[in-house]
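Here we show just some of the chains, and they stay where they sit in the whole.
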Amino acid sequence: MRSVNSWLVLASFAACCILVSSKSGYSKEKIIPLLDATDSLHHQDFDLRDHVSAAIASRWQLEVRTLHGGMQEGVQLLQVDNGRLRTSIVLNRGLSILGVEESLTGERVFGWDSPVKEIVNPMFIDLESRGGLGWLYGFNEWLVRCGLEFAGHPGTDLLRSNTGETKELDLTLHGRIGNIPASKVQVLIDEDKPSYLRIRGVIEERMFYGPQLRLTSDLILVAGKPSIQLEESIQNLSASPQEYQIIYHTNFGTPILQRGSKVVPAAKSVTPMNDHAARSVDRFDLYDAPTIGFTEEVYLVEPWVDEDGMTGAVLHNEAGNCGAMMTWSAETLPYLTIWKNTAGIEDGYVTGIEPGSGYPFNRRIERHFGRVPILQAKETRIFRLNYTYLDSSSSVKTAISRINKIQMDRPRELHHSPPELPKFE
Amino acid sequence: MRSVNSWLVLASFAACCILVSSKSGYSKEKIIPLLDATDSLHHQDFDLRDHVSAAIASRWQLEVRTLHGGMQEGVQLLQVDNGRLRTSIVLNRGLSILGVEESLTGERVFGWDSPVKEIVNPMFIDLESRGGLGWLYGFNEWLVRCGLEFAGHPGTDLLRSNTGETKELDLTLHGRIGNIPASKVQVLIDEDKPSYLRIRGVIEERMFYGPQLRLTSDLILVAGKPSIQLEESIQNLSASPQEYQIIYHTNFGTPILQRGSKVVPAAKSVTPMNDHAARSVDRFDLYDAPTIGFTEEVYLVEPWVDEDGMTGAVLHNEAGNCGAMMTWSAETLPYLTIWKNTAGIEDGYVTGIEPGSGYPFNRRIERHFGRVPILQAKETRIFRLNYTYLDSSSSVKTAISRINKIQMDRPRELHHSPPELPKFE
């Protein structure tokens, strides 16, 4: 009964698990450096064919291009093609993934149409502008990480300053990590068994008298498979404990999002983020057609978790023959935010499926609810996510049954009013 | 009685009108791309001679140079010479026009001596700094556009946020457009009839949950003529209505500005912007010598308009043999601001003659007075301005008679106190 497609979905999961668990075992992985601030290495333009055998180059295409014009001057875009999907990674924007296309057709698989058309170089971005909403001047990626010092809404938080006093700090929307250029990027490939490839990157969020957090990202692709795996870590490089926050702001537009699309999370509870969203909580999982003037609706999901600590969600179109499956380790990403923004096409018709260490409330509120984790000195935490493109009815069905297996017969509670938030003066 | 010079003035107007009206008719225009973010095209250095015939290259010189050092690192300057004037356009700074020189002598025609000597790359500019006055770190152009979301003084305005709430927004001085790099620049020339040349540029002021405004600028030069024509448009690319503001902040210093210089607008009324300016309103049209410690005086002019919807102003030196004529379509630029800043030479001895969609009050005040226009979804509005260098007594006289023809015998009202402004808490 299982189609080839559904087999692929499962196979890619299996492959990923093997890869992750044996990460340190691949002694034959060749490391091809693309960028390294330590020794100031960089390639203005890079082509994998100059670095590997013709046999490998026939399976994998990988190029770095430097972009020009407007706000994208100097941006470096890494495009990697595994024969099934072409993934575009923005080196200067915290290794955000701009989008994913079908290798053959060039048609979009993952991504959306933001009104921000250029890939904005962070050197032009002032995160503090517009009352902390400057992040929105560059927002157009399929997957952008929010964090690491703070990941949610702008607003005031308190911190202990260098002089030992408590000071107010104005947080900015979704933090800095998405606007920090990568310090290191490498391609790792086993030349004897080039069935998979890793893009390893490092982004440093550091300052004096402030956080010293390092994100290390492994983006793993399997040749010919329609999926992407992320295995990432955040390390606190300081000698003192440090809070962190991370949200994987993953955004879908057409073709997956359309009138009648549906999101299927393994959900223990669903809570509207504010009164506006509360009015539509009963249909939180259904999407409307593009609606000019639509005001965003945000829902806070507590996921159910399976015996392996995994949870997930499926987003699929109305016909149920096109979609995305996301699964992730709930141990470090125990919360899910669903952001519905079915605005007019020109203004960004998009939904965000966003696993995170917490919800996108201001950090002060998140801390109040115990959702701001702490890393001890030198401590590292690991994050795992898998994204699979579903291109048939059967693969969508298989993916939904995977979610149902996590949900089991456990109930899904719908709250009809937003959480009561603490008041800070 | 008409000299060659005055003829040239009129001829250039005529030529411009022909060009404007037949814009789409020039099917033979060759388009030479200089810069295009869409396909990441750019020329580090460009010379027109590599792209056109020797015959054309003998009439037109056009070069792009990349600047280095200090705050101008990476700035691209386009210089175009029509055999009479050499015009310098800053590609990274919203296509502002740095200045205009005599082709033969290299002497300045339009421009001024700002204390800001370098052409500052916007990547170094923080518009929000100094309470929203960061724009002043880069201000040294002859013509810089203010806008497009807001164009006036810094201060608080209200906007509807993504969550549907009313939020405060701190506007920054003169808006963002002058600090956005151009996304597209082209040279258009008819190789069979290379008597005129266009520089076409596109600047995108976009963000998510914010305005999506596109400025398209045609700067048109006629071979051998001492004038510049701008034909520009602003389009609202959003699916929802959007306010806009635009002010053409055109600034003159020596040689036109000196002790005894005079501005002659076609003015229905002149109102001082504040109490300080009110004290000198009776001599609003006369300029003093450089005065150390001078405090700016700003006058708000309602122009008279002729049967073609045009209005204008002339600025000329004491002797009346050197000056500038500006005419513009009052349909979309119905207001004129005159900024007198006859400070010490080192601090910026300059006057701004500034046609606009409104005055440079904070947008909240402008909206109160009904001077903030709205573009419906996809709507476009067009702006037309002509600048002519007047290099003789006769050309100055001809230009003044043009203004007088607009003014006719209609009265000019001088208000002796500033407008009463609304109070917002």
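Letters are used for the chains, namely A and B, taken in the order the chains are written, and counting of residues starts over at 1 for each.
Just so it is clear, contacts are C-beta pairs under 8 Å (C-beta built on N, C-alpha and C of every residue); 3 or more make two chains touch, one makes a residue touch a chain.
Remember, it's a predicted structure, so these values are computed and weren't measured experimentally.
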item	value
Entire complex copy count, 2 subunits given	3
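Going forward, only the chains that are shown with their structure count from here on.
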item	value
Chain A residues touching chain B - in the complex, by the definition given at the top	65-73, 114-118, 121, 123-124, 126, 128-131, 133, 136-137, 139-140, 274, 276, 292-293, 295-296, 343-348
Residues of chain B defined as touching chain A within the complex	35-38, 40-42, 74, 92, 122-123, 126-128, 162-164, 167-170, 172, 180-184, 203-204, 206-210, 212, 237-240, 377
